[in-house]
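Below: the structure, in structure tokens.
With one protein chain withheld, the remaining protein chains of the complex are depicted in position.
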Amino acid sequence: MTPSLHLWLIAVLPLIGAAINGLLGRRFSRQTVAAIALGFCGATFVWVLFVAARFSSLEIPHVEIVAPWIRSGGFLVNFEMYLDQLTLVMALVVTGVGFLIHIYSIGYMWEEGGFYRFFSYLNLFMFFMLTLVLAGNYLQMFIGWEGVGLASYLLIGFWFTKDAAAAAGKKAFIVNRIGDFGFLIALFLMIKHFGSLDFLQVFGRVESGLEQGTVSVGLLTTIGILLMVGAAGKSAQIPLYVWLPDAMEGPTPVSALIHAATMVTAGVYMVARSHLIFNHAPDALTVVAVVGTLTALYAATIGIAQTDIKKVLAYSTISQLGYMFMACGVAAYSAGIFHLMTHAFFKGLLFLAAGSVIHAVGGNQDMRSMGGLKHYIPVTFWTMTAGTLAIAGIPPLAGFFSKDEILWQAYQSNGAYWFLGVVTAFLTAFYMFRLWYMTFFGEYRGGAAGPGHDDRHGHGAPHESPNLMLVPLIILAVLSVVGGWIGIQGVFEHFLAPVFNGGKALAEATPEAAGHGTEFLLMALSVTAAGLGWYLAHVLYYRRPELPARIAVALGEFYQAVVHKYYVDEIYAALFVRPLVDGSTRILWHGVDQGVIDAAVNDSAQGARHVSDAARHMQSGNLRSYAGWVAAGGAVVIAYMIWMGVR
Amino acid sequence: MLHLILFLIFGSICVAGAVNLLVQRHPISSALSLVVVMASLAVEYLLLGAEFVAAVQVIIYAGAVMVLFVFVIMLLNAGAEERTQGSRVALLLGVPGVLVGGVLVAWVLLRQSGTQPVALGALPGYPKIIGNLIFHDFLLPFEVTSILILIAIMGAVVLAGQPATQSQPGEER
Partner (left out) sequence: MVPLSYYLVLSGILFACGVIGFLIKRNIITIFMSIELMLNGVNLSFVAFAAHWQRLSGQIFVFFVMVVAAAEAAVGLGIIIAVFRTRETLNVDQVNLLKL
């Protein structure tokens, strides 16, 4: 019996920080608030490291039941913490990157109002995310799932006085909810057919049920597809991705932490955790892969036409998440998790660096008025370069290894996935380097800095960010460079193998068997694609910067559609939002609420009033009329009594 | 036989007095009719042997209460009633109701012709026996009614006394 590692501490420490800052932070100085938030976040990171150090001596999977929760008939749910390799990887990523972003946020948000609120929410998010990651059963994971959605809502709408931010927060939460509906139905199906939500029990019963024939593949396919619906909502895949670009209204550290590194990866984690269900439902896997691939390509095409630096990164996130789902969809779960990890590094870095850029130019986010910044903000420039190279998949940086692993696994399943993945890689490189050139090269097009919410100090020329913001950038840049090396010779995959053992059975044969030659050929092809993208961006945005405008005009309508994100938001608004709001107003509000419920109350009051109006004529104040009533009543009673007596 | 004749004579005097009370317009006439009713009722009580009750009826009821009524009528100088509009409910519902009720009761009672007849002077109510009962078995009600009379006296004095003049609050009592 391995000793308890108090895994619950990992999740609860940030909660304590959130509570302290949330309840008392208003009275603290900024230094205190920052220290508390950073302290608890750091403490949880240290604890995860401690657990990691002890990891090899544990029996895997290591489950710690903290307390019982639901005991209803035969249905048991506990508060339990579950630890295996997958959990450890996720926990390290979440706490590590989270810690760095906390440090960065202190510098970024230093001059903002609501400082304590921000850090309270940030810690709260950490709590929920860690609950999700360390959960031992689906219900606890769902708590974390919903909780991160809540934290995301609070943080997106942090500047809630701004209409766009409040609306974006609402949109994120509502669209997430739609996905959660699918997740919930899947949970209900699990309860009905497997009688439990505990991971080990569910997976065990799936296996035994398949053997005995009590569980059908159709059921597993349904559950898998419903889980994917939930994941599509949380991880911004088609058709529920629309909230992520709007979520850029939130502060940039929020975008880095939640909408790049951690929350949006919850869907990938959930699919990977449920790999046993998916492996036995090939149709569900196909759905996952197709959705992932299409989303990756689709988002990349939108990304090439965006002018807001954060929106480009947002669509890039959606696209990279599509890659992760593509990997899971071909049962290459460890490749997906690998890319999740490297993506956390370089996407987090890119967002933080973008924040630094925005801070440097005084709050402006439009790339068309940036340019030539590499002289003004060199540290930001070099770190962002590292991130850009990583995401484009240029060896030997991190993104190359993970993306290539995915493409190789995809090729082994279906060539079409691979091809679309390569096209997406080309587009990724193109729009990332486009961003790079537009921001850092050429002449500074900024002129006088516009008023932005970052602009507290009167701006002249763009300036570098404080060290508090630069240090995390540097650390993440280093990780983006070396983080992928853990994938060489399949060390990472080997580490995660005990988790996904069942998964490999359905995938094609191990890479070694398919031949190194093919693998290297494919690798070369994808690197070439990335290089082509870089070159194209170089031509269009460095050498001949007047070309893009001419191309845009030439493409006309099509270009306009891409710029407007294929009008998807408008279509959704017309198809779903407006009918719902109209129906709600007319039917539910005027019809039901006012017409039935209010009317019932009001009319019953009116009715009582009418009845009493009629009855009050008896109170005439006339003594004899009262006496008359008494006499009449008395006569009736006497008559009745006589009748009873005579009967 | 004699009993029946006496009963009928004084019974009809009762009824005549009661009807007269209804018919008369001036309250003083009604009051005097009521005195007649009470007197004949006293005779009826005697026929039943209730001597003490008959005496008390005449002395207290007819002699004190009715005198009080007459005093008040004269004090207030009540004149004859005018014909004003009465209560529709009373006339339409009450009177027929009472009549119907009364007829019903009478009919029931007279149907039971097999009731035991009551003899002349059936239950002698000597003052001695009654006093004995009052001060032994019915002591509590007796005491309570004494208090009741006390309260009634105080109430009558307060109600009918001179109204309080518009004096400064806190000045009197």
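When the chains are written out, they are named A and B in that same order, and each has its own residue count from 1.
Please note the rule applied: a contact is a pair of C-beta atoms (placed from the backbone, for glycine too) under 8 Å apart; a residue touches a chain by one contact, two chains touch by 3 or more.
Note that the coordinates shown come from a computational prediction; the quantities given were computed from them, not determined experimentally.
S.K.: Write the list of chain A residues that the hidden chain touches.
M.R.: That gives, for chain A, the contact residues 616, 619-624, 627-628, 631.
S.K.: To test your reading of the contact rule: which positions on chain B touch the chain that is missing from view?
M.R.: Considering the whole complex, chain B reaches the absent chain at 3-4, 7, 11, 14-15, 18-19, 21-22, 27, 30-31, 34, 37-38, 41, 44-45, 47-50, 52-53, 56-57, 60-61, 64-65, 68-69, 72-73, 75-76, 78, 81-82, 84-87, 90-91, 94-95, 98-99, 101-102, 105-106, 109-110, 112-113, 115-120, 122-123, 125, 129-130, 133-134, 137-138, 141-142, 145, 148-149, 151-153, 155-160, 163.
Please note the rule applied: only the chains that are shown with their structure count from here on.
S.K.: Taking the mean of the C-alpha atoms as each chain's centre, how many Å separate chain A from chain B?
M.R.: So the centroids are 94 Å from each other.
S.K.: If you look only at chain A, which of its residues touch chain B in the complex?
M.R.: Going by the criterion above, the answer is residues 620, 622, 624-625, 627-632, 634-636, 638-639, 642, 645-646.
S.K.: Flag every residue of chain B that touches chain A in the complex, lowest number first.
M.R.: 86-95, 97-98, 100-101, 104-105, 108
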